[in-house]
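Note that one protein chain of the assembly has been removed; the remaining protein chains are unaltered in position.
As written, the chain order gives the labels A, B and C, with residue 1 at the start of each chain.
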Amino acid sequence: MTLKTSQQYINDIRKMKIDLYMFGEKVENYVDHPMVRPSVNAMAMTYKMAMEAEYEDIMIATSNLTGQKVNRFTHLHQSTEDLVKKVKMQRLLGQKTGCCFQRCVGMDAFNAVFNTTFEIDVKHGTHYHQRFIEFMKYVQDNDLAVDGCMTDSRGDRSKRPKEQTDPDAYVHIVDRSEAGIVVRGCKMHQTGMLNSHEILVMPNNSLKEDEKEWAVSFAVALETPGIIFVYGRQSCDTRKMESGSIDVGNQYFGGQEIMTIFNDVFVPWERVFMDGETDFTTMLVERFASYHRQSYGGCKVGVGDALIGATQAMAEYNGISRASHVKDKIVEMCHLNETLYSCGIACSAEGYKTAAGNYLVDILLANICKQNVTRFPYEIARLAQDVAGGAFVTMPSEKDFVHADVGPIIRKYFVGKSDIPVENRQRMLRLIENLTMGTAAVGYLTESMHGAGSPQAQRIMISRLINLEHRKNLAEKLSGVKENKDLDWQ
Amino acid sequence: MTLKTSQQYINDIRKMKIDLYMFGEKVENYVDHPMVRPSVNAMAMTYKMAMEAEYEDIMIATSNLTGQKVNRFTHLHQSTEDLVKKVKMQRLLGQKTGCCFQRCVGMDAFNAVFNTTFEIDVKHGTHYHQRFIEFMKYVQDNDLAVDGCMTDSRGDRSKRPKEQTDPDAYVHIVDRSEAGIVVRGCKMHQTGMLNSHEILVMPNNSLKEDEKEWAVSFAVALETPGIIFVYGRQSCDTRKMESGSIDVGNQYFGGQEIMTIFNDVFVPWERVFMDGETDFTTMLVERFASYHRQSYGGCKVGVGDALIGATQAMAEYNGISRASHVKDKIVEMCHLNETLYSCGIACSAEGYKTAAGNYLVDILLANICKQNVTRFPYEIARLAQDVAGGAFVTMPSEKDFVHADVGPIIRKYFVGKSDIPVENRQRMLRLIENLTMGTAAVGYLTESMHGAGSPQAQRIMISRLINLEHRKNLAEKLSGVKENKDLDWQ
Amino acid sequence: MTLKTSQQYINDIRKMKIDLYMFGEKVENYVDHPMVRPSVNAMAMTYKMAMEAEYEDIMIATSNLTGQKVNRFTHLHQSTEDLVKKVKMQRLLGQKTGCCFQRCVGMDAFNAVFNTTFEIDVKHGTHYHQRFIEFMKYVQDNDLAVDGCMTDSRGDRSKRPKEQTDPDAYVHIVDRSEAGIVVRGCKMHQTGMLNSHEILVMPNNSLKEDEKEWAVSFAVALETPGIIFVYGRQSCDTRKMESGSIDVGNQYFGGQEIMTIFNDVFVPWERVFMDGETDFTTMLVERFASYHRQSYGGCKVGVGDALIGATQAMAEYNGISRASHVKDKIVEMCHLNETLYSCGIACSAEGYKTAAGNYLVDILLANICKQNVTRFPYEIARLAQDVAGGAFVTMPSEKDFVHADVGPIIRKYFVGKSDIPVENRQRMLRLIENLTMGTAAVGYLTESMHGAGSPQAQRIMISRLINLEHRKNLAEKLSGVKENKDLDWQ
Partner (left out) sequence: MTLKTSQQYINDIRKMKIDLYMFGEKVENYVDHPMVRPSVNAMAMTYKMAMEAEYEDIMIATSNLTGQKVNRFTHLHQSTEDLVKKVKMQRLLGQKTGCCFQRCVGMDAFNAVFNTTFEIDVKHGTHYHQRFIEFMKYVQDNDLAVDGCMTDSRGDRSKRPKEQTDPDAYVHIVDRSEAGIVVRGCKMHQTGMLNSHEILVMPNNSLKEDEKEWAVSFAVALETPGIIFVYGRQSCDTRKMESGSIDVGNQYFGGQEIMTIFNDVFVPWERVFMDGETDFTTMLVERFASYHRQSYGGCKVGVGDALIGATQAMAEYNGISRASHVKDKIVEMCHLNETLYSCGIACSAEGYKTAAGNYLVDILLANICKQNVTRFPYEIARLAQDVAGGAFVTMPSEKDFVHADVGPIIRKYFVGKSDIPVENRQRMLRLIENLTMGTAAVGYLTESMHGAGSPQAQRIMISRLINLEHRKNLAEKLSGVKENKDLDWQ
């Protein structure tokens, strides 16, 4: 058993010395910074849940590399059952944190790099796969959090990497030596970066043969010299720095978005997993994206569960939970949420074994899953705002509620159903604000839109994977345009 | 191997002597009647496909009762893999027939009656389950088509069976003897009835303790005295009786809806599977409905594939298949169709073993599946009409196209893309009419709405199965309304 | 007062001698043909309503040309109030007929040709406008029904008229003389053609300068030599030829789609309104299309009213009209229907005076109106099918209901709410079938999609008419990208 406790994990992170900027200042002990801590907590929950007997079946797997029990977040999926359990684990964590808990992107990168390096080696006679296995053993043995990055920043979207004015617009190799490579570029927005031990980098799109220097995949520790981190802002982010525990919405958990700059970073060869194989960037990108599109069929569903619960609570606190239109809206929220879950389960159950031996999701269905994730959470959030009533955007600050003079009179008028404490209404309204407009909405809505690829990326994949010729052939046979030999009895 | 060929099946049906009315007349040889034959063909395809090596894995299963290879349509599901294969089988048949092929409702009834009778016997000490096993062996040994009926006709929907003016508004027992029971009532609309060897009847709703005579389940052969059949009309039905093969849209396959009247029908005890156990009607109805709601995540997807193919064909025939808005609409059609499929797969993959030993779908997810089926096929049909252009509702009859005088000039103006024969456009337009407004639309749209239960029935089930207390608890912990002990490290 | 009675109108049509084919045969007295008569009746209602005092304000206008009272369907709009009344007139007729009543397309063509010919003459010094005024006086004095045609047939949609393999793919001038022109080509699908006295032809798209022969507009009587008509099929069309009055759904009224071939038809100069002015085809097409897109905000709303009424009736007949989900679905149907109406009203109220003096709708809002019409009727129809229950696709033929033996037992089981005659349920179910899948669905759904231009045509117009630069400028000022001088007080 190689599992870390949540406390051990937090201690690891606390020890890190990194180059981090926030609000125009350098930050030293970021773990205990109120802006950051909720996101550390969310990641810590992936360690905590793995310790609980109740969730063992979901959270723990047996490593195919070491035979040890490992946290599923570091696991290489060995069956469709593993893929299904991954989705269930993510739903569980989404429910428990009400936000993005940040550890899945590394898991998805592990699995994609694992099976892609195998296929690179078969074709090119390289040795990336064994290197990567060693890296994975290190990850599993130390129960590490690793962030997976598809690098950008992309510059002018109408141009390819090589055509950009600035070649650094996409991460690329700027130098190589016997010891390793030197990379430069940026990952524009990376969820959970500061809460990871290591970074696993992948290219972010298909490349042409003459774009070899951009075809690079590698892993480095966060503390590696030359990496600069800048903290991204979120809607309502500074509520975390206010005193009090109510207006923040979710005082415990939150997400984190980081701009990560690779400013001539050295990577030793044993951590380089792709170096110029442009013919495999598409495979790596598609597989990683597919695993990650599957993930959203779990984590966002879990957050959706929390939002549905908050909506139901507000309906009860306001005395309207038995109105037929309220009940119907909550059924609709659940229906949409479970449809997302169904898509997450389906692409998992229909997964298959790769040449490398781990399991890959059904790529078409994973894209279907994500495409729905770019739509339904917005509608669920809209319905939540409908049922909750408008007070979550007009309510005074928690300080006013406890002010000596005006507090009592505010509380008098904030009574809803008379047996519900006013503070409960305050807290639940703020949670709904948090999930539909605040920091958690960044994860629940905008990340649902763009994380794991924007909607059009899925449509392009769907377009490529549906066999229209086959379907046209079905229609031509049924219509009589083509001969239909099916009816042998006539 | 106990499989029948499609030809053997058709011969079985041809031999039947039943009491059938259509258009105000008695019909004798209905199998060869042009109104009926396409529906016989659709059912025959369930026999035909089982003979093809290519589809063996999907179409054939090994009976848990006899150890023989059986058509999956007569199988009791032994695993979640079986449940998944069922969905794939249905998609295949939907693709091949472009309509409702009618045999799944019996399969769904088999599985529900099998595991419910087991539980009745456990509680009440009855012997229905063994009787039903004998019946199933007979079905499997003879590769029978059996229709499963949840009886109505329902009368005034605001009243219970016992409250109706006419007690026959729901099928019930009117007499009993040592030999068996006598039943009276009606099944208002039953898909594929005439193409079945046997009928397996179930009650259609929850019953109160004083409604025992309506709590009845049994099987009878179609030829049983006292049963009267009346053929239901469909949009465009009489096109099947016109000469020609184009305007009918799909000359090969079609559905069939039958009003079935039980006019004091005798049923021997060995074919009675429920008799007064009102406490089990809910279970039987819910399980049957759930299996059948899963089915729609396969069959309607298959028909959707054919419609997508027809739409793509029309786009090509008209020279617009490369327009970006056309491609995008076809991606959307596929996206919606695969979402339905994902729901079908998910409720199967999440199935579980019943006390009786066969597998049941995840009931919540099966209801999610069906709820989507009440929506997406309508949108897919709308998009098909958008892309196809309007000629499918304005085109002259096929007789005009071949008229000596006017035919040539009609054909001259019906040229689209110049290398596509005019007849191909005619045929494809008529297939789209058939699928979106004609006989096949009855199955693809209206049956998607009401078959296996109307939308509100699913919403009631969803409402019952979602655990709002659990979700509320999640929200109360995250908001701080309730103590959150998850963060043991703080 | 120059108004014709409905009887006079029908007599006019009965006298016509035209070259018509249907089901492979020539048809002589088409007015009394059961396939045609319902469409004649629908058109006749435009005459009938104009005679009723109750509707005078809506149906009657005062001609700006003659000072006489005329049927509004022959009127040149003199104010935004006229435009609004047009929409109300169309809603009224839609309500009364439950189908397409066919006379608006001529009214829309009148108004577009009127103001476009004025502008052609101003630029080119031609005399089309005066000619057209003479034609309009003749129309008004004789209260004629005129069909407006944007000609096709279009051939390969990816090619321009001149590029087509067959130059006749678009109607064009093939000869000219001192007396007039000779035209050849086809109008693929024309609603209500046979019920008109005259045809007013317009080109159907923008043309290049070297496509002058396709830039032609003219009017001819239906009986003009060289015109060939072929009757188009509709879903369920032959129900009209069955005996009985129930299964047809709407025994009184229906639409009509006609393929109209101009086989070298001579047109005298006084009826030619455009001859080669390619620089004005876009204006003519856009204006006609905009008037017609406005129309749909009236007529389809009226049909929607009838469908909503049928749905409410079925809910009452089945005893479910007080269920909250039923009431909510009917509210939603009304909401969507009134949204369409709002769009019809808005583009009218925002209309403006043209150089010629008649009023034009707001073109952007007319396109918004039509774009919604391509969506909402489908959803209204889906909801109607939801509430109505499935019996409208499974019910036996009306002949079975009156069969001596089986009729009584069928009727017994078709009782819903016990005080509602079975025949009422039959009739209402068939009306819903008619409106959502049958002959009326051709008008209510598919024509809503493609009539007055397919959805993409509206999107192109919207794209052209929205001023994105203006909107971008707003955003750039608010964001501070551009200087914001609005705040002069700071």
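Please note the rule applied: contacts are C-beta pairs under 8 Å (C-beta built on N, C-alpha and C of every residue); 3 or more make two chains touch, one makes a residue touch a chain.
Just so it is clear, the structure is predicted and the values come from calculations on it, not from any experiment.
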Quiz item: Can you list the shown chains that the absent chain is in touch with?
Solution: A, B, C
Quiz item: If the hidden chain were put back, which of C:122, C:241, C:355 or C:475 would touch it?
Solution: C:475
Exercise. With the full complex in mind, choose from C:369, C:387 or C:437 the residue touching the hidden chain.
Key: C:369
Quiz item: Where does chain B touch the missing chain, residue by residue?
Solution: 324-325, 328
Practice problem: Spell out the interface residues on chain A facing the chain that's missing from view. | Solution: 21-25, 153-159, 165-166, 168-169, 186, 188-189, 228, 230-236, 238-239, 247, 257, 259, 261, 263, 318-320, 322-323, 325, 374-375, 378-379, 382, 385-386, 389-397, 399-400, 402-403, 406, 409-410, 412-418, 433, 437-438, 441-442, 445-447, 449-451, 454-456, 459
Exercise. Spell out the interface residues on chain C facing the chain that's missing from view.
Key: 5-7, 10, 41, 44-45, 48, 84, 95-98, 245-246, 249-253, 305-310, 312-313, 316, 327-328, 330-331, 334-335, 338-339, 341-343, 345-350, 364-365, 368-369, 371-372, 423-424, 427-428, 430-431, 459, 462-463, 466, 468, 470-476, 478-481, 484, 486-490
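Criterion: only the chains that are shown with their structure count from here on.
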Exercise. To the nearest 5 degrees, please report the angle of the rotation taking chain A's Cα atoms onto chain B.
Key: 180
Quiz item: Measuring from the mean C-alpha position of chain B to the mean C-alpha position of chain C, what distance in angstrom results?
Solution: 38
Practice problem: Could you please state the distance in Å, as a whole number, between where the Cα atoms of chain A are centred and where those of chain B are centred? | Solution: 39
Practice problem: Averaged over CA atoms, how far is the centre of chain A from the centre of chain C? Could you give it in whole Å? | Solution: 51
Quiz item: On chain C, where are the residues touching two or more other chains?
Solution: 325
